[in-house]
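Take this structure, written in structure tokens, and hold onto it; I'll ask about it next.
Here the complex is missing one protein chain, while the rest keep their positions.
Let's turn to chain A:
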Amino acid sequence: MKNLVILGAGTAGTMMANHLVSKLPKKEWTITIVDQYKTHYYQPGFLFLPFDIYTEKQVKKDGKKFIPRGVNYIQKKIDRILPEENKINLEDDILDYDVLIIATGSKTAPDEVEGMLGDNWYKSIFDFYTYEGALALRNKLREWEGGKLVIHITEMPIKCPVAPLEFAFLADSYFKKKGIRDKVEITYVTPLSGAFTKEKCSKSLGYLLKEKNINLEIDFAIEHVNNDNNKIIDYADKAIDFDLLVTVPTNMGDEVIERSGLGDDLNFVPTHHNTLQSLAHENIFVIGDATNVPASKAGSVAHFQAETLTDNILLYVEGKPLKEEFDGHANCFIETGDNKALLIDFNYEQEPVEGTFPFAGIGPLRLLKESVFNHWGKLAFRWIYWNMLLKGIPIPFVSRNMSLKGKNID
């Protein structure tokens, strides 16, 4: 028997297990998936948790439910990948592999910035990229009476790069509903050159910040957090005051990647942009947030990657050349507050543009334009995630490669 091992049972790893269990010949292959954690989180829900839009129950389920029968599920810590020996050291076990899929994701590393993980962590400084952070922030917001709210991105790349902007929009709605919007000053702080960095988005969406009275600080590369007087300071010595800081800490690949010597500066694994094979070892493939490919770190991207990667694993085990197929396709709903949302559909080459999706001229979803229908789409997506996406069921009319149909291209 040959062994295919998947490291990580998050969005990408779970999808790969579901795709491969029915496609790899059972008589020849054993599929094993390893993840130390029992709970599978619906991470897009972390955006809604702080605003009491979702409950805890809606964003977490027992991970075991989503691992198909016929796949070994090992709940142990991964110590090290030994690529030269085709082995994996677990905390108290060793696994051999013929083919390895790395799906260990990305996580926040607040300790990368001096002072961030200090006395005020989860008192006046919060993240919402972890379950614990989102929940602590919810409790804080329930009793917060206003002041300076600063929403801040430490450095790129981050998971779901639009989430902090969505957070700012939802915060505006939340405080309006609470009747305290006039007591809250919202500032959005980014290391990039704008809240929108692509031309079409900038043109179509530039109005949003002004309309919602959100201040913007650009080109801000944080150097440290001053916990004595609640300021963030950047390398140009610019200081921004806050009463409540909602930060997106540095995002990094898992420490196991660093321990195994397989990553770049941020522990992301150098990966072929179109085949998803690791650049260093031909029998190691990488998917989802764990890669260094210049696509968004998002569930939809992992979903499209999973379809290409499944084909490529089958080609690889048959000794055939891989398809250079993955195009960086991402498809994301973006909450803009007041029960409206945008939809963007783009890839490595094509920036998000206006149009209709998935049907040209019909929609029903509008690209890069606010609509209530898009907001329903975003909320419906939670059901799709648990019931279709994780199980590897294709989403009707949405292809793995980005389509130009319905897009308004100049």
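One rule holds for everything that comes next: a residue touches a chain if its C-beta (ideal position, glycine included) is under 8 Å from a C-beta of that chain, and two chains touch if they have at least 3 such contacts; residues count from 1.
As a working rule, contacts and distances are computed from a predicted model.
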Open item on the list: I notice the complex is incomplete. Of the names "Phosphopantetheine-binding protein", "Carbohydrate ABC transporter permease", "LppX_LprAFG lipoprotein" or "tRNA 2-thiouridine synthesizing protein E", which is the UniProt protein name for the chain that's not shown?
Closed with: "tRNA 2-thiouridine synthesizing protein E"
Open item on the list: Given that one chain is not shown, which residue among A:31, A:116 or A:344 touches it?
Closed with: A:344
TODO: Touching the absent chain in the whole complex: find that residue among A:33, A:162 or A:209.
DONE: A:162
- [ ] Check the options A:36, A:193 or A:213 and report the residue that touches the missing chain.
- [x] A:193
Open item on the list: Which candidate, A:94, A:180 or A:221, sits in contact with the chain we can't see?
Closed with: A:221
- [ ] For the chain that got dropped from the picture, name the residues of chain A it touches.
- [x] 155-157, 161-162, 165, 191-193, 196-199, 201, 205, 218-219, 221, 223, 235-236, 250, 264-266, 294, 296, 330, 332, 334, 344, 346, 352
